[in-house]
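Only one protein chain is missing from this complex, and each of the others stays in its spot.
After this line comes chain A, so read on.
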Amino acid sequence: MPPVVRFAVRRLGRAILTLWFASTVTFLLLRLLPGNPALAVASPNMTVQARNILLHQYGLDQPLLTQYGKYLWQLLHGNLGVSFTQQVPVSSVLLARLPWTLLLTGSSLLLTIAVGIPLGVLAATRPHKVLDRFIQVFGVGVQSLFVPTVGIFLLFVFGLQLHWLPIGGAYTPGVYGAAWYGSIIAHLVLPGVSLMLVQLGSYVLTLRATLIDSLGEDYTVLANAKGLPRSKVVWKHALRNALLPTTTLIGLNLGYLVGGAVLTETVFAYPGVGRGIYEAVTQLDYPVLQGAFVLLAATVVVVNMLTDLAYGVLDPRVRTV
């Protein structure tokens, strides 16, 4: 078997094992939570007998091992089950919310990269100057921010005081066509910027540090000595090597695309997966929670696997690991 294929198979095996582990832990942890779904869902007027019937309908009166077996069997067939509270397949519950989360987290990631890389370059090319120090302070500052704090601050200033941007939701109901897209973007700005700000620091500081190192390397000195323009030395030679840790960072953030915005979605009433998880927790809707956590785990695992595979292709030494 060619090394690349062996490498890919090994990574795939690890990914499947990780997914199994994550889904099993989720299954068990949910059943350790206090309370039971019949109490969370049923009207207080329901008698004990009626609640027991409900538990039977949910399959929660069966032995744990039987429940687990059924759960795994469903999972292997791509079936995430049916929501206790909504009586619809979990896949449709999640798919209805997933596009909003991907839009929010994807946009904020792109924005973070678009702002973070130039800021990192700006700081690294002016080491220990005023601008560099300012960017460093800014980077450390935003890195220490808590996303709900940023969100509420932006909400207060740009939503409530200045009335520039809407304060919640994903769009204004009752608008169509171009206006709908405009409304989507307007509603995306505050949660997107909040997420971008809390992620930005790590990008700026990581890139600054690695780029300063790259700019001191022999090949950069040689490029300068050859009389290449400064911009070409920085952007073509030094930045390419300095970007490797930033690429890892992007890979990590990509993995958290689905699960990384729970708090932001809650603050801005954004209709994504995060808010769905929050609601499912309060209702002890096991199938939705199991499905959501499998989805989150799968995102992380798949992105990590793709990153591993990409590294394997880019750096032959990795294939032997």
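The definition used in the following text is that contacts are C-beta pairs under 8 Å (C-beta built on N, C-alpha and C of every residue); 3 or more make two chains touch, one makes a residue touch a chain; residues count from 1.
Simple rule for what comes next: contacts and distances are computed from a predicted model.
In the listed set "Histidine kinase/HSP90-like ATPase domain-containing protein", "Protein-export membrane protein SecF", "Cytochrome bc1 complex cytochrome b subunit" or "ABC transporter substrate-binding protein", the entry agreeing with the UniProt name of the missing subunit chain is "ABC transporter substrate-binding protein".
In the complete complex, the hidden chain is touched by one of A:7, A:27 or A:171, namely A:171.
Within the full complex, the residue among A:11, A:208 or A:275 touching the omitted chain is A:275.
Per the touch definition above, the residue from A:34, A:78 or A:227 contacting the chain not shown is A:34.
What chain A contributes to its contact with the hidden chain is residues 33-36, 38-48, 50, 53-54, 57, 84-88, 93, 96-100, 102-103, 106-107, 110, 114, 155, 159-160, 163, 166-171, 173-177, 180-181, 184, 232, 235-236, 265-272, 275-276, 279, 282-284.
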